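The complex is shown incomplete by one protein chain, all other protein chains being positioned as in the whole.
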């Protein structure tokens, strides 16, 4: 399939995760990095004929005024990731991406995110939800046309939005269409607007953030109508990955988790946005629910996410798990996770791009529930244990490989 | 099946694990404890008609001069486990067990274990391997007869022996039989002698220790000939359980483990025996091999087990996992496990007794490979990931439940 | 000085710390415990002729309806401290203390503490500050008289109050006296009212809590007028002790602390009171200020205190210190403190009783600034480093010893 050309459209194109995706893809293309961290580079995925690095063209939406190389150097400086040599080698590649970046929308992103907006995004301040869908959708269509792309995968890697009015889940697609048609106020968050723009172009949409994105009945209705695949939410990169791995152990051993406390500290832009309690609420919810699902009862839980500037992109999580063993004996497991957020997230984003493109190519539509292992709040899946989620993914791989 | 009576024969009957098994079973029988920590009390196991607490009669072999209640109080004092009220309530029950305890054998246990022997076991010092098999086997038969038991499950929970001469794996059962018949020296370790004594009586044998026990081709040959089930080795209770849970996560995410360092400190009798470097070698080997099996490559590993008297039965493990993420970024996961060894082990021993009795009742013979999730070095299984081992167990449960 | 009899008056007499003080003093008196944890049992303090265990008589104020032995058993059950045998041996001693416990005051304790009040304390609900001073003062005088005590030391070990109106520090003693004389509203918190009651009787007052107590210019004015000694605030038992020990190391090595994050979890009554954000604010302030004092600059800091019920009286603190070394190199120190709060606090309370009695005996009046090493926010001292605070104490010891 070397003839196919596939677009990667990053919503939040100059954020830490997107920047790392770009640096990573360029490094892979130029053979300056091995494939460590990429799930789709594991042996079981090799028969799938997944899209290769040199088939991908990158673009995206962004609300801040900056550029790719600047953000990459900032990551290097604040977080001691990448090597300066690598960034030097890729300078031209990174600069080339900037040409494909268009102003994002500020519709319903909340004040903390809106405060980050630069002049280009502010030019569209006050646009209605319907106007935003049209504009963003046109950007996508234009991207496809200019680069003659067979497919475009839209991935949301932007900052976490505030929670939306829960009533939104009651809306039908028809109701949303009416909202978009009118000039009146709409509660649709930006993440959902990007999803609609993607579906309008029949492009798959992947939501790597806790924002609601396409995780609405109405959106799935529209996705099925447009015959596109989608999935989300919230990439499972660190502490929650650990929970999805460790909680099943306690369950399988009938050890009673009395309390599970998790404190997260980090210092990147995401952290600054999450320092707003409203935005944080969305994230904490996403990190907390799976314990009850796995254990079958609700232990006392505490999840904190704190912005500590000196940490840069390094997230340190301390988890204290107080559990009861045989004859009422209290015991403790603690773990300390010291990982670099963007570097953990970026390869998973690349995996999701490759796997979504493959699913779309074979005609898959609707929620890609077989991708649950990638998400904290996986759409279309009620299996919260990581090991079994990964088994499900391997079964999909076997099925697709068998299709030839 | 309320009419069945089942014997539990504990090799190392007054050790920490056995003492906790006895206290636990008595507490369960008198409804003084809930079933936390017992895998077989989880919902999926309920259709299996497993043996209940009041059907079990306990006996065992032991080389030290002490008694059950004394050891239980010692655990309370040194390790702050059990409640004094509980031990008081169970005093008569614990005393009753002592009458079923017979002197163990010192054949090939190595000097560190031999040094623990009391007068009763020393009375048999110098017995040959063949004499030991006969004596121990008679003890088992006598136990069954006196208590009119339908079945006896023999479980090795004694101290870790030194490694044996690797040539032992080449022996056929016929060769071992000749060794046992003669008066000459035999390299057979005590753990294997107990297994032979069990098989001679057609009793299942479970090896909860790193000692070799029945994990020899010749022993399996004999088990098949006697139509008995057996399994081992080395209960997976703490740090290695964590490895079997965490390593698959690194593998599934293609994160490269560069080094995995694990330091274990604890202060029980097991720890004192493992302070002998020869005995320790057996244990470390058992804790170390699975990383390579799960990851598919060998990271630098270090496992230390140190005897720190003040810790009592509490084992603290600190593991430092240094791994490489995307674009060569080094990251770290550390965990600290603070568990009480005997309290973690005892419920698993009870589970293994119930599951072995059930397998024997349905006519199972040979290695019970479906019990791999309980062991560090599971016999008959090449699946090292805990989650998948547990799925295998659940499949066995479904099969047995379907048999009715 | 074996003829002297000294009263110990515990404000919060049935709380965890007070209960442990009582159990500890009784255990020491009956020779059922060694002196581990008691600073005043160290060799340098031996020449001081400090008051001995059998010279002490215990009483106190309390707002809850319970009793000493019940609270002690509750600590045993929830937190696995004390041995049941110890409590059994001391049952009569503990019961005897109850007779000396009088209802505390609810004046300005805030709603969270007021909610804990039992019938005896509620009988005085609505009393004015002046009435409370009189009543509490009479209780103290009566205690002295009934037991023919040479001295009484009043120690505040009650729950943390909400912060007071900062304007209170502007008041003169005369202004406070007028408040007490009138029937009108007064902002004086209960902790200060107890201090006034103590001073009125010329009894030393020790404030082991973050509440304001005698830490007011007006109170010191009154203490000097009454010629009594006093000191506080907030016993330095765990995480903050560690800060007072570690921060000077970073300062002495010119290592730049970029951020210091401390998360505390625990599950005792104190924790439940601190779960009220208003009360917590007082505590967090007390734990946080010393870093700036020691380092000479303000790193980013975060202190959280969370109520996790399963922890009982065990406080676990995780501190993450992110510091910069030579050539801008970021490094990390983390510590995990797993201590039992009441068991850490109680011996220090006993030390403070003995040292305050000694200072009073030698005629000391006003703030006992040489006791700074015992407090998070030491009155009368601007030395925040623990090691130097302790040197100051040793200098006082040498001086007093020289006085003979």
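A, B and C label the chains in the order they appear, each numbered from 1.
Basically, a residue touches a chain if its C-beta (ideal position, glycine included) is under 8 Å from a C-beta of that chain, and two chains touch if they have at least 3 such contacts.
A quick note: this is a predicted structure, and the numbers were derived from the prediction, not measured.
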Left-out chain, listing which of the shown chains it touches: A, B, C
Of C:227, C:253 or C:399, the residue that touches the missing chain is C:253
Which is it among A:85, A:165 or A:403 that touches the chain not included here? A:85
Touching the hidden chain, out of C:245, C:278 or C:401, is C:245
Looking beyond the chains shown, say which of C:66, C:128, C:292 or C:338 touches the absent one. C:338
Under the stated touch rule, tell me which residues of chain C contact the chain that is not displayed. 20, 23-24, 27, 33-39, 41-42, 81-83, 86, 241-242, 245-246, 248-249, 252-256, 324-329, 331-340, 343-344, 346-347, 373, 385-388, 390-391
For chain B, which positions touch the chain that isn't shown here? 80, 258-259, 261, 263, 265, 300, 302, 304, 306, 308-311, 316, 318, 320, 322, 330, 332, 334, 336, 338
Interface residues of chain A toward the undisplayed chain are 80, 83-85, 336
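As a convention for this text, only the chains that are shown with their structure count from here on.
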Taking the mean of the CA coordinates per chain, how far is chain B from chain C in Å? 50
By the touch rule stated above, which residues of chain C touch at least two different other chains? 80, 336
